[in-house]
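Below: one structure, written as structure tokens.
Removed: one protein chain of the complex. Kept in place: all other protein chains.
Letters are used for the chains, namely A, B and C, taken in the order the chains are written, and counting of residues starts over at 1 for each.
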Amino acid sequence: MAVGLLAGCGLGVAAITQFLIGGASAPLSLQSPIAAARFTIEIDAISVVFLVPILLVSAGAVVYGLSYWKQSEHEENGRRLSFWLGLLTAAMMLLVAARDGILFLLAWEVMAVSAYFCISVEDEDANTRQASWLYLSASHLATLCLFGVFALMAAATGTFGFVSLTGVSPALMNVMFLLALIGFGTKAGIMPMHIWLPGAHAQAPSHVSAIMSGVVIKMGIYGLVRMVSLVDVPPVWWGVVLLTLGVISGVLGVAFAIGQHDIKRLLAYHSIENIGIIVMGLGLAVLGRSLGRPDWVVLGMAGALLHVWNHATFKSLLFFSAGSVIHATHTREIDQLGGLQKTMPATAFFFLIGAVAICGLPPLNGFVSELFIYLGLFQSLAVESKASFAAAAFAAPALALIGGLAVACFVKVYGTVFLGAGRGEHVQHAHEASLSMTGPMAVLAAVCVLIGMAPRLVAPLLQQAVNTWTGKVVPEVYQLASVAPLGWISVGAATLVGLLAVIGLVLHWRLIAAERATSLTWDCGYAAPSPRMQYTSSSFAEMLVDLFRWALIPQKHAPRVRALFPDDKEFYSHTPDIVLDRVVRPIVAFLYRVFFFFRYMQQGNMQAYLLYILVMLVVLLMWR
Amino acid sequence: MSIQAVDPVLVLALVLNFFILANSQLRMVVFAVAIQGAILGLMYPIAHQGFNPPAGVAVEAIGALTLVRLVLLAMAIVLIKGYVIPRLLFRAMREANIIWHVESVIGLTPTLLLGAVGTALALAFAQSLPIKPGHTSTLVIPASLATALTGFLMLITRRKAISQVLGYVVLENGIFIFGLLLIEAVPVLVEFGVLLDLFVGVFVMGIIINHVNRSFPAATSEHLSMLRE
Amino acid sequence: MNTILLNMIHVAVVLTVPPLLLGVINKTKAWFAGRRGPPVLQPYYDLRKLIVKGSVFSETTTWVFRFGPVVGLATALVAAAIIPLGQRDAPLSFVGDMILFAYVLSLGRFFTMAAALDTGSAFEGMGSAREATYGCLAEPVLLFGLLVLAKVSMMAGVSESLSMNGMLGESLTKEWSVAGASMLLVLISWFIVLLVENSRIPFDDPNTHLELTMIHEVMVLDHCGPALAMILYGAAVRLFIFAALVVRLAIPLQSGFALWNWGLFLVGVLAVAVGVGIVESIMARLRLTVIPNLLVGAGVLVAFGLVLVLSH
Partner (left out) sequence: MAIWLVLCPVLFAGVAFAVPSERWRPWLVPLGAAMHLALVVLCLQQPEVTAFQHWLRLDPLGKVFLLFISVFFLICASYTPGYLAHDHKRSNRVLCTCLLLSLGTMTLVIISHHLGLMWIAVEATTLSTAPCIYFNHNPRSLEATWKYLLICSVGIALALMGSFFLAYASLFSGEHSTLLFDDLVRLAPKLDVRWLHVAFVLTLVGYGTKMGLAPMHTWLPDAHSESPALVSALLSGALLNCAFLGILRIFQICDAAGEGPYARRMLLFIGLFSMAIAAVSMARQRDIKRIVAYSSVEHMGMLAFGIGIGGAAAVFAALLHVIHNGMTKGWLFLSAGNIYHAFGTKDTDKLQGALRRVPFSGWMFLLGFLAITGSPPFGPFVSEFQLIVASFTAQHYWAGGLFLALLLLVFIGMGYTIFGISLGRPAQLESDRGFQDSFGTGFPILLYMSLILLLGLYNPPFLTTMLHDAAAFLEAH
């Protein structure tokens, strides 16, 4: 299985290199079940940009799975899982290559369904069943919205292929955009439509979560990119809506993440946050498209696409390392862990790399893409347009806030899980992950560093993708290489690393020069310190969660401790998903009530049944 | 003799409708239905246009073969509706020892009133529909509608499965009345087919009623309501 | 040639001056308290003493604990290389360098907090939690200010308007004249950021002795010897950086003579140090719960400034 998958990925790589060397090839066209449509397959720069993470992460996940999900340990579902995993990868590769509605929908649905079976692989657990079912219904909502989009497209243009939508009535185009936004947005996990995401990511096996969060949700982004690329001059409000949604999911995503104490749920909410950042970039690009500002288009689009790559790398890196922690300790509760730095150093190191990268800190890759988006937002100050004012004035500081919160959140996770002393018995017999698990992590970490240190490497491809998206070659002055300080980023990163090295050496030298001793941690003379006295992730997050209580509505159970010798009390806090618990569930419950009312039609009473016939007859006779 | 000649008979049919609705004796109802069916059968030859070519349409004089067919059809109708079906029903009732009493969901008098209203509506509705010049002032259409409606009324209001079967037969009677207008259109063969279907249908229903009463005593179709949401 | 020389001066100043500020602050406070106080050069002595001392490490700690001070210092130095000091240009200057400035500082914060958590002590966890919270709130304020400057310098028609040099370059006079009010708001809010980022009163008390109330100091409780020296030095550089920002913003005039500029700049920086000292002597420390409100207030202030320039 794994070998086959890797071979498949190899073929994909071959295809990409062929594209990079030989340029775009002629589209491949096959007969489809619908007479008017033809299955069309073509690889252009955008496809390649999305193909790369698909192949990288899937291949990594397969190798990782070899020891994370051993066939010998999972007799029952091991084969099943790797089958659906392979199908998932294949579907995504087909998806980004598809150039007509029918094939796109086909690949889309196969992807959605096989992802479902990957998530629900441990279906004896009721939570898994519930989460995966939530995912499936959400993703079917998405699919049906896409039915609507492509049906409208076909009705408007008369063809099922992806052709320019110029000349389509604005109203129709807006409806298409909204449907696409709901459809693709649900898949991507943009904030109000994200309900399925945390549960699914938490319940799935970690390497599946890595693929889901690394590439599957990016397919929603791909869809939006494709969709908008068909519209020459989109209305301004498209871009504004995208930016606003981006800000919302960015800020609230990370805010929710801070409130979580399940490591995988937390990472899932960070996916929402990063999707938000990507959507900001996309929105900026769309805005630039409508206002005719090539520099916004380049910076926004390049930022978005590069962040797609970066999020794919560091998020799957994080899920992998979280996975090996879970594999070693059998718990996802952050507050149960601690001190794993010593027992599993490699995993800890890779997690740290991922954490720094996802916070967008130099010298790693997250910084580069966020810098592009920042620059674009700053550029948008240049013109006198209300929309762009709003964009820059509120998106940029929001991005800064996101950065700060992300730092807080990942210090919390890294600190609680890997640093300090271990809490509880889970960490007792923790062990370092095997090579086939750390190997993929190492590769991903290397990619993070590489892109962070030398963004110039990826610039040409990004530029090509932007050209494809705009449909014309961007003039020299506005190209990525000239609007973004690619070289300087490397210089800055190099300086930083150099200084780190030097100062580190100095410290090392001083330490070995003078005498050293070890003792207990100084905790202000407290007599009997114990690991359980450490700051937990919940206590770390408390202040921030309080700041955001207006949005998070956290649930706190804090009993009063009275009397001189109080008996045992237990405190816990929990941050549920408000959209799911306060909006979706009530609506569903209401619908069920309404439906049950209709059930009274079918009460087994013959006379009533016959009466219906008569009534219908009369109604239709009346209706002229 | 003309198509109008059947009008008095149709009046009789209408009266029978009310009798059927009003009567609480299942046996009487069966008889009434049988009579209604039988007289309809007798009407068939009379109503044939061949006897009275109406103005406007050139109808060839009625041929011997047609006559024979008509007579056969009439006999068949009389036989099945007037004899066989009642026998079937009686047998079913006897074997299933059903109480010889009509049970209505809303009571007999309201049913009767509804029937009256229905008949009135049927007449009104019939007025709203155009009549072929040849058939002016004939009762056929309203009568058939009213009878069909009566049948439906029985189906909806009667509790016992058996009386619902009766309702079905009455409904069919209504359709047969309308058939009087189209003896040329609807070939005798088809009429036979329809008749056969009716017969088999009632036959099977009788069997079912039997089984029903074996499975659970007191066969009101309200006991037949296990299957529900 | 000239630029290389200037850059060398830049580096030299960054490496030498910062501890002086701490000394000045302490001196001012002492003067207000009517004491003689330690000599102005005391911080240098402390550093020299610490760097040669031996060290004690808790056995819960790992390499992250030792790495924290290193990153703190390195990031501070990189940030210092980005903002222009006395002369026109900073050594490390390019389009978007202000983002690098902001993010490199938060990289430092990341590792300082991580190092604190590495000790596994409740107090240091507490400290890093607070640091994290205030950092989140301070960053947007800084960025809002940068946005205002960017827009203003665009309006002033600066070529390199998206770099520190451009924003804090020689065109500041013009910028003040274009949108003085907003600039003032930025100045005020950045002074507040300065106080927060360097954990001074009224946000934090660097030399209290009750761990429960501390933010920055409590994070470094367990550090000692060379590591502590690096932390002190790093803190000094941070203070210096923000002082430099404020000064560049407040003193727009840029004459042709490098020496004159440098002199003026250093005087300004020291003045800021005195200002901090005054604030610390005349104000009391705020309650922890009030601090976020104050920061958000600063944010609102500068946001208002942004609205001002945008609706220009």
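Going forward, contacts are C-beta pairs under 8 Å (C-beta built on N, C-alpha and C of every residue); 3 or more make two chains touch, one makes a residue touch a chain.
Owing to the predicted nature of the structure, the values given are computational and were not obtained by experimental measurement.
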Touching partners, among the displayed chains, of the absent chain: A, B
Hidden-chain contact residue, picked from the options A:136, A:227, A:242 or A:306: A:136
Touch with the omitted chain, as defined above, among A:7, A:28, A:144 or A:457: A:144
Missing-chain contacts mapped onto chain A: 31, 33-35, 102, 105-106, 108-110, 113, 120, 123-124, 126, 129, 133, 136-137, 140-141, 143-145, 147-148, 150-152, 154-155, 591-592, 595-596, 598-599, 601-602, 604, 606, 609-610, 612-613, 615-617, 620-621, 623-624
Missing-partner contacts on chain B, residue numbers: 57, 128-130, 132, 148, 152, 155, 161, 164-165, 168, 171-172, 174-175, 178-179, 181-182, 184-187, 190, 193-194, 196-197, 200-201, 204-205, 208, 211-212, 215-216, 221, 224-227, 229
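FYI, only the chains that are shown with their structure count from here on.
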Topology of the chain contact graph, where touching chains are joined (line, ring, star, complete, other): line
Central chain (by mean CA position): A
Busiest interface, counted in C-beta pairs: A-C
Most distant chain from chain B, judged by the mean position of its C-alpha atoms: C
Euclidean distance of C-alpha centroids - chain A vs chain B, Å: 70
Distance between the centres, which are taken as Cα means, of chain C and chain B, whole angstrom: 101
Cα-centroid distance, chain A relative to chain C, in whole angstrom: 34
Residues of chain B defined as touching chain A within the complex: 105, 152, 155-159, 164, 221-222, 224-229
Complex contacts: residues of chain A adjacent to chain B: 599, 602-607, 610-611, 614
List of chain C residues in touch with chain A within their complex: 51-62, 64, 66-67, 69-71, 73-75, 77-78, 81, 92, 94-97, 99-100, 102-104, 106-107, 109-110, 113-114, 117-126, 128-130, 132-133, 135-140, 142-144, 147, 150-151, 154, 162, 211, 221-222, 225-227, 230, 292, 299, 303, 306-307, 310
